[in-house]
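Structure in structure tokens, see below.
Heads up, one of the protein chains got dropped from this complex, but the rest are sitting where they should.
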Amino acid sequence: MMFGMVLRRVAFSAFSLVVVSLLLFVLTRSIADSPARIVLGDQASEQQIAQFDRDHGLNRPIAVQYVTWISRLMLHADLGRSFTTGLDMNRQIRNTLPVTMEIVGIAFLVASIVSIGLGVLSALWRDSPIDYLARLLAVFGVSVPGFWLALVLILALTVERDWFPPGGFVPLSQGGLMEHLRSIALPVFCLSIFYLAVLTRMTRSSLLEVLDQDYMRTARAAGLHAGRVLLYAMRNALVPVITIAGVSFGHMFGWALIIEQIFNIDGMSRALLTAIQQRDYSMVQAVVMMFTLVFVIANLVADLLNSWINPRFAMAAS
Amino acid sequence: MRRFGSFAAQCGGPAGLAGVLIVTVLVTVAVFAPVIAPFDPLQVSILDKLNTPDNIFWFGTDQSGRDVLSRVIWGSRASLMVAAGAVMIGLAVALPIGLVAGFYSGGWFEQATMRVLEAVSAIPTLIWGIALVGIFGVRSAVWGPFTITNEEKLLGLLGLLYVPTLARLTYASAVIESRTNYVAARRLQGAGGLRIMFSDVLPNCLSPLIVQATLLLAIGIVIEAAISFVGLGVQPPTPSWGNMLASAREYLLSGEWWLSVFPGAAISLTVIGFNLLGDGLRDRLDPRHTTSGITT
Partner (left out) sequence: MTAETARTDEPLLRVDGLHVVFGTGARTRSAVHGIDLSIKPGEVVGIVGESGSGKSLTALAIMELLPRGARIGSGAVFFDGVDLLKLSPAALNQRRGRDIAMIFQDPLTALNPAIPVGKQIFDSLRTHQPQLGRSGATARVEELLNLVGIAHPKERMRAYASELSGGMRQRVMIALAVASGPKLLIADEPTTALDVTVQAQIIAMLDHIRRELGLSILFISHNLDLVAEICDRVYVMYAGRVVEQADVVTLFETPRHPYTRQLLRCIPRLSDSTGPMPTIPGLPPQIGQLPPGCSFAPRCDQATDQCGTGRPPVWREHGHMAACWRIGR
């Protein structure tokens, strides 16, 4: 039964990707100016444009173009070459993706671990000073936009003091561990704070709701140890938290874009914004596809994780 | 005093009340910007450039000598317009879809639309917002007899990106409401489907929608700021909190802190206000939390 469910989920994610990629493809092709015009300029003649289109397969029906694109992507993981720049997009992305991945990955881990811990403490010691503090921090974390926080922290900690570098990404190979960490500390912090707040609130409210349930009373009536009682609660309380965490991971990639810009980090944001500037729409499409792929996978993982810790979730959702 | 207490309870407690206050102030500032702002936000004055905040320019001046306070006040218009416009467009498209799918539940429309919407929920809003606006280009578009400014493009796009969330929320309520006895009674009375949908089912779906709309307003403000920050939203010289932050970046390391602190504070305060309002409304209208708090 479990296997069938996993299969169904994966199939739906694939369906999701197809629908979204189709939407993306159609939108990109219909809104953007033709690549031929962009590359050849406004003075180009009709024949030159037609020739360009033939060379790049742009004269075929849009459905065919889509199928070619998506099948190459799904079967060979190949994004192809940009129409505008002629560069191999795979390589461009491979250069910048790891940087963004690292920042988002660390930010996500920090946000998840701290928030769940804080949320649990907040719920167990309800209305205590810890609880009030956590709730206050959560409200502010949710409301203060990460990118403004970044600007403020740059002012406070890099201009006034010298605790962190004001920008730039120092790879491990170049500066050693300490310098590397110093260069990503602020970006990671600014990126994680919002989701930390959201997940803390979610954990707290979810756990509070679960603790009021009848089955928790049964668990206590059975004399189970406090640790096990908490575990009994968490297997139910974590479900919405994990769902939101999955969604958050995907969204974090989006916000990493802005954070990277502020801190002058050469991640995927540079790839996307440069592509927009250069009107390299095939690159824009490729990058957006990548982000969307990450989003879908993150949601899938969250769903599967939930089904594992709480099989009733699996049954309800299918 | 007692009436005040019950009003406060209506808003969902002291937090909700604070939210109402903040939002009211924001809307007032945005609407009365021409009256409230001390200076013309577009007036350039090289002599006054980069003043620190003082008695004349409470928030200081920017690199072109424009008064930051006035620009922050006028910036509220851009932010509010985009955020509110997006939510309205989103609702306008999502409501009919959700209602029809819920009301005619069991048909092909419901299955098809809901599956597609669920698939399309997998769109990270910010990325698509940036990418699509980027592709659209930041010039005003001409579409037949209409000229669409960049801000309008942005809010339309954002609104469409909100549709999956809003439609699914509407559908969830509509499905339940359509099964109630009084709807069956109305059908027996001979009322047409369309009429029942809008006069009977819709009003009962509004509660979670209102909460979600408020939360989407908060997110809309931040998204608009972010997109303007990367230069793809409201174009200078029109002030927007986002593009003010963008131009403030250059002066960050040289110490002109007021260029970034004030617009950012405005964003934060506004978002706090909408979040508090949304939370307060949620306690009253949606105690079972069917709405989601983050949908960036």
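When the chains are written out, they are named A and B in that same order, and each has its own residue count from 1.
In this text, a residue touches a chain if its C-beta (ideal position, glycine included) is under 8 Å from a C-beta of that chain, and two chains touch if they have at least 3 such contacts.
Just so it is clear, the model here is predicted, and its values are computed rather than measured.
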Which displayed chains the hidden chain touches across the whole complex: A
Return the single residue from A:W148, A:Y232, A:W255 or A:F295 that touches the missing chain. A:Y232
The one residue from A:V139, A:L224 or A:L305 touching the chain left out of view is A:L224
On chain A, residues whose C-beta touches the chain left out of the figure: 212-215, 217-226, 228, 232, 235-236, 309-313, 315
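Convention: only the chains that are shown with their structure count from here on.
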In whole angstrom, how far does the Cα centroid of chain A sit from the Cα centroid of chain B? 22
Can you list the residues on chain B that touch chain A in the complex? 115-116, 118-120, 122-128, 130-132, 134-136, 218, 222, 225-226, 229-230, 232, 245, 248-249, 252-253, 255, 257, 260-261, 264-265, 267-268, 271-272, 275-276, 289, 292-294, 296
Can you name the residues of chain A that touch chain B in the complex? 12-13, 15-17, 19-20, 23, 27-28, 31-32, 139-140, 142-145, 147-148, 151-152, 154-155, 158-159, 166, 194-195, 198, 201-202, 205, 244, 247-248, 250-251, 253-255, 257-258, 261-262, 272-273, 276, 281, 284-285, 287-288, 291-292, 295-296, 299
